[in-house]
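All protein chains but one are shown in place.
In this document, chain identifiers A and B correspond to the written order of the chains, with residue numbering beginning at 1 in each.
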Amino acid sequence: MSTEATLLLTLDLVGTFAFALNGALTALRVTRLDIVGVVTLGMTTALGGGIIRDVLLGSLPPATFSDWRYLAVAAVGGLVAFVFGPGLDRLNTPITVLDAAGLSLFAVTGAAKALALGLGPAQAVLLGALTGVGGGTLRDVLIGQVPSVFRSGLYAIPALLGATATVVAIRLDAYGVATAVGAAVLCFTVRMLGVRFGWNAPMPRTPRAQRPHGG
Amino acid sequence: MSTEATLLLTLDLVGTFAFALNGALTALRVTRLDIVGVVTLGMTTALGGGIIRDVLLGSLPPATFSDWRYLAVAAVGGLVAFVFGPGLDRLNTPITVLDAAGLSLFAVTGAAKALALGLGPAQAVLLGALTGVGGGTLRDVLIGQVPSVFRSGLYAIPALLGATATVVAIRLDAYGVATAVGAAVLCFTVRMLGVRFGWNAPMPRTPRAQRPHGG
Partner (left out) sequence: MSTEATLLLTLDLVGTFAFALNGALTALRVTRLDIVGVVTLGMTTALGGGIIRDVLLGSLPPATFSDWRYLAVAAVGGLVAFVFGPGLDRLNTPITVLDAAGLSLFAVTGAAKALALGLGPAQAVLLGALTGVGGGTLRDVLIGQVPSVFRSGLYAIPALLGATATVVAIRLDAYGVATAVGAAVLCFTVRMLGVRFGWNAPMPRTPRAQRPHGG
């Protein structure tokens, strides 16, 4: 395996671990769960986005599901959350940073995979973003929450930006380590600025407005 | 492209737009969402049924996901709901009519596609109905509601009728523009009669009954 491939694999596994840990901790804050629930929800957060992408691509069985290293790293992330639980809340900042790194990596590699399998640019951007946000969305649905990606913070938008930059670079035949890193850094930067300054995506002008009687 | 194919595509895109608009407005009435949530839920409502059908058929990537025109029309439907929001409630009646037209079209084309790919008649009826109701079901789950198709109104039953009529016509070698339109009109009529007269599907005799202590 080349140095570059080893680096990419390592980064991908770190992102998977961060997603699993963060996902399991998020689930634990919301509802009562046993060990099966904590580990399953951590694994779902970590692997769900890539699995949804591969189902839509018809690339089955899904890549991360087939590779035992991803399964193992995701399971360990969930187990760490189970064992240490709320004690990990003091590590909130590093976990958020690693989660943003995972989001960036997944958006870039997800978009690149979709293009490589012959999908169009719009589809590749959507699948890249879905690779990044799909696992957390699935976890939120499984614990009875409206997915946070639909209502607050900036999470899907950085992923869409990173995926778009990736698609543009590939279409311009300028895709390589430098541009992939650039696309990931774009996603990461916007995500972390959003966290730092509490940015939200635009809301409708009158959320939850009641229909007037005469309407 | 033949006139007939152009007409079918146009109808399909109108149905997709109506589903996206109606789906996004429904989501907005239930919960607080940002632009990502409104557009995603509109697109999910419009495209989700066909995507679930194509996943079950193994016909991947899903047809409407691969065709940028469907993606674009669905995204515009969601954006219109985001921009105009509750102001569109005065258009409730035309939106309901277009939604019923979309349901009818999706049930007929979904059943025909399933048969064409070799599935049996019972499966084709189920997949036709699922094409019509799957997107709204997915949206309801994503916003934390028990899907309305499971509990009130007549929505799945007209879709099942339209899909059954389609399967019967194809099996009798009588499928063509006239019978396809007939099957869609059957679905549309039952749906609109249900809306007009407030019909519901049969309920169990004692819903939510408590188990007696001696039970």
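Just so it is clear, contacts are C-beta pairs under 8 Å (C-beta built on N, C-alpha and C of every residue); 3 or more make two chains touch, one makes a residue touch a chain.
All of these numbers come straight from a predicted model, not from anything done at the bench.
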Footprint left on subunit A by the chain that the document does not show: 28-29, 31-38, 40-41, 51, 55, 58, 60-62, 65-66, 68, 71-72, 82, 85-86, 89-90, 141-144
Residues of subunit B in contact with the chain not shown: 55-58, 119-120, 122-123, 126, 137, 141, 144-147, 149-152, 156-157, 200-211, 215
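The rule is short, and it goes like this: only the chains that are shown with their structure count from here on.
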Between subunit B and subunit A, distance of the C-alpha-averaged centres to the nearest whole Å: 29
